[in-house]
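This report concerns only the one structure given below.
Left out: one protein chain. Kept in place: all the others.
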Amino acid sequence: MIPAGPAGAHVRHWQRFTFTERVMRSLFYIVVLIGIVWSLQSIEIIPEFLYDAPQQTADLFVRMWPIDWGWYPKVVHAALMETLHTATLGTILAVAMATPVALLVARNVTRSVLLNSIGRFILVATRSVHAMIWALFFVAVFGPGALAGTLAIAVHSIGFTGKFLSEAIEEAKPGPIEALKAAGAPPLAVLIKGIWPQVKPAFLALAMFRWDINVRESAVLGLVGGGGLGMALDTALSNLYWDQAGLVLAVIFGIVIVAEIATSWARSRII
Amino acid sequence: MSMSAPAAKRVAFPPNWPARIGLIVLAVYVVYAATTLEFTWARFLTGLDQGGRFLSRMFPPDFSADKQSLLTAGMMESLQIAILSTVFGILFAMPLGLAAARNLSPAPLAWFSRGLIALLRTFHPVIVAILFVKAVGFGALAGVLALIVASMGFLSKLLAEAVEEMSMNQVEAVRATGASFLSVVVMAVVPQVMPRFVGFCAYQLDSNLRNSALVGLVGGGGIGATLFTAFQRFDYDFVLTIVLAIIAVVMVGEILSGFVRRLFQ
Partner (left out) sequence: MDASAPIKPPVDDAGVDRTLIIRSLTKAYRAGQPVLKNVSLKVEGRGMTAIIGPSGTGKSTLIRCINRLVDPTAGEILFLDQDIAKLNGRALRQMRRRIGMVFQEYNLVERLSVIENVLTGRLGYVPVWRAWLRRFKARDIERAFQLLDAVGLGALATQRADQLSGGQRQRVGIARALMQEPDLILADEPTSSLDPKTSVEIMELIAKRAGERDIPVIVNIHNVALARRFADRVVGMSKGEIVFDGPPRDLEDSHLLQIYGGEGWLE
């Protein structure tokens, strides 16, 4: 028997979790349960709407079919191109803006907790506000169109891109950086020749990954005036031309899949 | 080699043609695309001018009592949307994720489930929300349904991957006792996959909180609806209030979900 502590006869139980852990978990379950009950009770659902939901859904698909392919060359093709440009330019801009912020956040580059925190706040703030909400802002400022959409995509992507970029920078090996410093290289040269070569693959992969996401995002920005396929969808919906809406949905479906295939192909080539 | 010899025709940096061509193509593309989208300095400058006026109308944010009650109502609804869509998303994702795991379920079922997951993931929550608004009308229900679809896609994909990565030894051991499929899942799969799955769910709650602001823009209820109305009424000081509130809630949500993830690690 192990010499007992002040508690005297100390019986050891097999326990998977510590006491506090179990208390915290039980508390968590209770909170979750309360949250569900509260949500179910107070959420507003209008039953009348529910009764004809199956009918409405069926109606939706009936009206979509057959898809109005003739609308593609007239409007949708241009909208598709606009969406792709929005996604690509938005990603390039995002990467350009995220890089300085990422440098500000990376603790091995910026040795100031205050500046780190400022950068981190920029990342969280840009990411928390969705691209569509950013689009609302930029539409109010620049008027409806792809410019607003591109800026929305760019600003919203700063958070995601900057976060992963700063992590990649922090993972750069300190040895080569130290060697360049020891050779008397100025900070900018250390950045370009010591850190950038180490970060470059992650940077490219990140940009492509974000582009894939941004294709999806920019397809819907038009609903609030950000240009592209969303605009075409909005037109079709407000005119209640469901066969045209069906066409836009089909095109979005296609482009999302193509973007995913393209990025996974490019990634396998680069890395 | 003597000092007087020429550099012996050795090239220190042979030109990297693929990279150069890639850069040139990219530069040309950027110019072309920017021209097609009619990005001009003039537009940008008028925009900045407009932006200044816009910002001045946003400040100070409007915290008056009636706006506060609107804000609270919208936020509460968003929270409800997020909670319900996460809970039902988890419930539906569990069978779908198991069915899509190639090491547990028969091949045809696995492939069918994977196709379904891919379909669920292809469409942006906003588009799904539009369809549900048509099907069940304006309001929170459409938002909940749209986010359930998004949650199912995300969670079942990650669950399937987690199940495929787990060790099969324990599964075989439980199977060897003649247990039913359900007890195999409960005894062998759940203990291995649970911690990671809880992490995904916490992340999904987080992401649903953010997206609940989104579905409202197209009629899915919640704070997004409040925000859209404020925009349409040019109520920009209230817009700022709402956006700040969204940022605050999302940040608190991230902290909480990080906490939950640690709790179940």
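Labels for the chains are A and B, by order of writing; each one numbers its residues from 1.
Just so we're on the same page, a contact is a pair of C-beta atoms (placed from the backbone, for glycine too) under 8 Å apart; a residue touches a chain by one contact, two chains touch by 3 or more.
Small disclaimer: the values here were computed from a predicted structure and weren't measured.
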item: Chain not shown: contacting residue from A:Glu21, A:Glu44 or A:Glu178; value: A:Glu178
item: Touch criterion as defined above, residue of A:Gly119, A:Gly149, A:Gly162 or A:Gly194 at the omitted chain; value: A:Gly194
item: Missing-chain contacts mapped onto subunit A; value: 175-176, 178-186, 188-190, 192-194, 197-198, 200-201
item: Touching residues (missing chain, whole complex) on subunit B; value: 1-3, 7-8, 10-14
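Here, only the chains that are shown with their structure count from here on.
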item: Geometric centre distance via CA averages, subunit B-subunit A, whole Å; value: 6
item: Subunit B-touching residues of subunit A, taken from the complex the two chains share; value: 21, 24-25, 28, 35-36, 38-40, 42-46, 49-50, 53, 56-57, 60, 81-82, 85-86, 88-89, 92, 124-125, 128-130, 132-133, 136-137, 140-143, 145-147, 150, 216-217, 219-220, 223-224, 227, 233, 237, 249, 252-253, 256-257
item: Interface residues, subunit B side, partner subunit A - complex; value: 26, 29-30, 33-34, 36-39, 43-44, 47, 50-51, 54, 76-77, 79-81, 83-84, 87, 122-124, 126-127, 130-131, 134-137, 139-141, 144, 210-211, 213-214, 217-218, 221, 227-228, 231, 236, 243, 246-247, 250-251, 254, 260, 263-264
